[in-house]
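With one protein chain withheld, the remaining protein chains of the complex are depicted in position.
Chain naming follows the written order as A and B, and within any one chain the residues start at number 1.
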Amino acid sequence: MPKMLKNVLKNLLSKPATVNYPYVKPDPVPGTRGRISFDMARCDQCQDCERLCPSGAIKVFPEEKRVEYDPFRCIYCHLCVENCMQRAIIAEEVSRSPEYEKKKENFED
Amino acid sequence: MDQQQSVSKSNASVEDVRVEKANLYLKLNELKAENARFLTITALDIGNDLEIIYHFERGSHVVNLITRSRKGDPIPSITSFFGAAFIAENEVQDLFNAKFVGLNVNFGGKMLKIEAATETTLLKPAVGEAPTITRFFGRCRDECPAMVNIPKYIRQIAAGDPEGAYNTVAERAPIPAILGRVCVAPCQQGCRQERRENNIQIRLLKRYAADSMSSLRREIERSEPTGKRVAVVGGGPSGITVAYYLGMLGHEVTVFEKARRCGGAMLWGIPKYRLPKDVLQEEISARFDEAGVSLETGVEIKNLDTLFKDGFDAVYVSIGAMKPNRMMVEGEGSPKVLDSMDFLTSVNANNETPDLGDEVIVVGGGNAAIDAARVSKRLGVRDVTVYYRRTETEMPAVLDEIHEAMREGVSFDFLAQPVKIISGERLTLSFQCMIPGEPDSSGRRRPVPLEGAILLREADTLIAAIGNGVEIPPGFGLEVDRRGRLIVDENYATSRKGVWAGGDNVTGPRFVIEAIRDGRKAASDMDKYLGGRGLPEPALDMDELVQKPTNEEKDLDTAKVLVRELDVYYRIKNFEEVELGLNEEEALREAGRCWRCDWNE
Partner (left out) sequence: MSKQLVEKEFTVFPFGPQHPVLPEPLQLRFTVDEERIVDVVPNIGYVHRGIERACELNDYRRNIFLCERICGICNFMHAMTYCESIEMITDAEVPERARYLRTVWAELQRLQSHLLWLGLFADGIGFESLFMQIWRDREIVLELNERTAGHRIHLSTCAIGGTRKDMDHELISRYSSSMEELRNRIDAIAPVFYKDKAVQKKTVGKGILPKSRAVALGAAGPTIRGSGIPQDLRTLSYEAYRELDFEPIVHDGEDAYSRALVRFDEVYQSIDLINRALDQMPKGPILQKNTVFPSGVAINRVEQPRGEVVYYVQGNGTIHLERCRVRTPTLANIPALLEMLMGYEVPDIPTIVLSIDPCMSCTERITYVKGGK
């Protein structure tokens, strides 16, 4: 019984273990694999990211200099970020926010 | 498709036991007596049969019982021995459309498939959406006219195998040591690192591979002799290429060269400070030795009929573009007006040192003009000026050459064209100033004379370097176009049966690597004509697994290795080779920078 009391008091008086999301956003942990975007000024349409992507979320159209990225197919493994030799894929530490419909993103020069 | 099962590997020891279906129960009795534990069942589709592997654990080892059963035949169940196997057997039943007999719990083929479900089966062929796997040649290789396998030979150099790299280049272009010094290297413009002006110096790597060979003469085997004889008229780069490839395929090739030595435009056109003539000789001799090619110098062929009468089965014509264009200027017949082709031939091929006086003017904007200017400097001329009728950015010469010429003290003047030459003790030249007008068919702006603006200059010698035309002897009996160049189809076959042509006499004056491309393509076609199978086309190698670097590896952002050169004030006094090439450490560093764009995903 005394042990339980100690635990109960500790839980009552300490602050909650959860964060009041979405009003308060937690600080991102450094190194989090968050959402990605493409810097088309640097991209040279080599299609390395398209071939590497495990889920096929990236489609490159070399003639149109356009990249189509599906954020809902993406598994955020960041293989593309690590392997783009022109450093054209920018990774952030924020997760993708929820959406109402599944749309693909287009990046153009 | 018969699967050859290799020995299984595991982190514990594995025993593969093959049994017939009929003897399965005997083995199972043994295993049960040894208190083995049932693991799972794997089924494989091998054509007409199903291979079923029962995995057991005995102690800490794995025992595989492997049986085969024809598709459609019933398979005895093992649930009488190992009751827990019913789940795995039902799975195999559904996924492979098999039939098990004697199951203690039989879901009747409906364990994995609901009523309305589509076929979920693991039978071959695999049906489903497979991701596309594409491989490219690599942008450097796409830019090369001869499709040399550049990524592969860069990898070989990085792995410490320059001889392999040399052989890789020689498969598509037989003169790597020469190309490593003179090639204009369109591949370097295609390199993806060019964007940051940090492209891989592919030409220098090729030179390193060639210089690392102890002897350019390789131990290499020719094919069996075919008994066919081929004549090559003209021993320039394109002719050498045809001779080498057809010789290696087993044909008996004879090269007829008008001059005293082979080499063509590489001999007379390219100066010694870019291509030492002993390198040229050594490599050509090495190729001819390997391919069993016989060479007849000092012979000028005027009529192809004599060749066919002498027993040659096919002929390749590559006499180059040796007819200098005229400036069409009054007074150009003066002895102090030299043509660049004659001038360069006398210096480069015949080792003469003509006295040009103190001031030389070169007219023209191509590589020949730059070569003439730099050679003049080395002959002791104090002032050399190059006059070009368009602007600097429109000069067709290679940018590196123009910059080197400027460093060596050559002056340039643009938008001026000679209109009159007056001979005397010295030459007096009038130049008409021009302004750029509307673009012409090549896309460059046509120079338009600026009324009343005339430039007067004096010089001791004028060298005209405005390009060469093609002159085909009428005795060849071949069709030419209005510019005098030979008409060929896409395989470089001429209008006459049994005669092919390539190089400058088809395309006009172009680069060495383009002549090599012509030669190889023509050689392939000629071999098919002579009963062979031709030469292999460049193909994507799907079997090689290339390791691609990630962008976090630190060596990849380093700047390109700067090649050592002779000092400017020293080099203009002689004809020594200016570029000193890369040593082993520099070559490894440069090759290590490659991004491996022909990556295998």
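The working rule: contacts are C-beta pairs under 8 Å (C-beta built on N, C-alpha and C of every residue); 3 or more make two chains touch, one makes a residue touch a chain.
Everything quoted here is computed from the prediction, not taken from an experiment.
**Student:** Tell me which of B:Ser10, B:Asn23 or B:Asn350 is the one touching the absent chain.
**Tutor:** Counting the whole complex, the residue in contact with the absent chain is B:Ser10.
**Student:** Which residue among B:Leu39, B:Ala349 or B:Leu455 touches the omitted chain?
**Tutor:** Checking each option in B:Leu39, B:Ala349 or B:Leu455, the one touching the absent chain turns out to be B:Leu39.
**Student:** Among the options B:Leu24, B:Val62 or B:Leu216, which residue touches the chain absent from this view?
**Tutor:** Reading the full complex, the residue touching the unseen chain is B:Val62.
**Student:** Please pick, from B:Ala84, B:Val299, B:Ile487 or B:Leu540, the residue that touches the omitted chain in the full complex.
**Tutor:** Hidden-chain contact among the options goes to B:Ala84.
**Student:** Which chain A residues would touch the chain omitted from the figure, given the whole complex?
**Tutor:** Contacting residues on chain A, toward the hidden partner: 3, 7, 11, 17, 29-33, 54-55, 75-78.
**Student:** Can you list where chain B touches the absent chain?
**Tutor:** So the residues of chain B touching the missing chain come out as 3, 5-12, 14, 35, 37-40, 42, 44, 53, 55, 60, 62, 64, 82-88, 91, 104-105, 107-108, 110-115, 117, 120, 122, 126, 128-131, 133, 542-543, 545, 547, 600-601.
Just so it is clear, only the chains that are shown with their structure count from here on.
**Student:** Under the stated contact criterion, what part of chain B meets chain A in this complex?
**Tutor:** The contact residues of chain B facing chain A are 131, 133-134, 136, 192, 195, 548, 550-552, 556, 595, 597, 599, 601.
**Student:** Sort out for me which residues of chain A touch chain B in the complex.
**Tutor:** Those in contact with chain B are residues 44, 46-48, 51-52, 56, 82-87.
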